[in-house]
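What you see is the complex with one protein chain gone and the rest in place.
Showing subunit A:
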Amino acid sequence: MRIRLKVWRQESGDDAGKMVSYLLENVNPDMSFLEMLDTLNEQLLQEGSRPVEFDHDCREGICGQCGVMINGRAHGPLLHTTTCQLHMRVFKDNEEIFIEPFRAIAFPVKCDLKIDRTAFDRVIQSGGFIAVNTGQAPEANSIPIGSPEIEAAFDAAACIGCGACVAVCKNSSAALFTSAKISHLALLPQGAIEAQDRVIRMVDQMDKEGFGHCSNTEACEAECPQEISVLHIARMNWEYNKAQVLKK
């Protein structure tokens, strides 16, 4: 198949950047979207041009590294799918495809489609952990946890931090990402001890990074590759309000 691409090209963070058109012949419909970009880069290298930079790692949908806006949708037209798990058969022959980086003030573009998502790291560093003495692994059955609690916590922990929730949000809010970690730890006895401090620190950090307000449009859940539920956002709000009232 033949694909007409419009790709965001930007030399560096300081560069203004612009959309550049490319034509790609002989695209195999069974290629993944990233393989199609690899093909484009082969072509650019052969022409002596600078290849398009984009983030990727595992290419099996679990690492959260890849992620671009494809035709105006985070990770492309499919729901709950990472960019690497999107295949070219989803597109029509001779279709024009717009590829842009995830946009948010908190996610500055480093080069082309590559963005700086360390804002997420700093949110996690501010409280997304439990404070324990390292050493031997503790006896697994010493802390009783019910199976439904484990499952619920694991559902929240499944977040891969790709940033699609921020990219699709009209307010560039990181509420789904932040709440997934808060919810994950608040649901478990190990995390419950520091729940109050954690939620205040993480929400403060989220705000400091310049993410917007959550207005509950629920677009984040629709695009999230891990189908993280928006109810985690409600739990974060609950934990935050509780912490604000009860904090000493």
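Going forward, a contact is a pair of C-beta atoms (placed from the backbone, for glycine too) under 8 Å apart; a residue touches a chain by one contact, two chains touch by 3 or more; residues count from 1.
Here is the rule we go by: contacts and distances are computed from a predicted model.
Colleague: Pick, from "NitT/TauT family transport system permease protein", "ABC transporter, ATP-binding protein,Maltose/maltodextrin import", "Ferredoxin" or "Succinate dehydrogenase subunit C", the protein name that UniProt gives for the chain of this complex that is not shown.
Modeller: "Succinate dehydrogenase subunit C"
Colleague: Touching the absent chain in the whole complex: find that residue among A:13, A:29 or A:72.
Modeller: A:72
Colleague: For the full complex, which residue in A:81, A:172 or A:196 touches the chain that was left out?
Modeller: In the full complex, the listed residue that touches the missing chain is A:172.
Colleague: Looking at A:52, A:106 or A:228, which makes contact with the chain not pictured?
Modeller: If we include the chain that is not displayed, A:106 is the one touching it.
Colleague: Using the document's definition of touch, tell me which of A:29, A:138 or A:210 contacts the absent chain.
Modeller: A:210
Colleague: So which bits of subunit A touch the chain we can't see?
Modeller: 6, 8, 17, 19, 69, 71-74, 79, 98, 100, 103-108, 168, 170-173, 203-204, 206-208, 210-219, 222-223, 230-235, 237-242, 244
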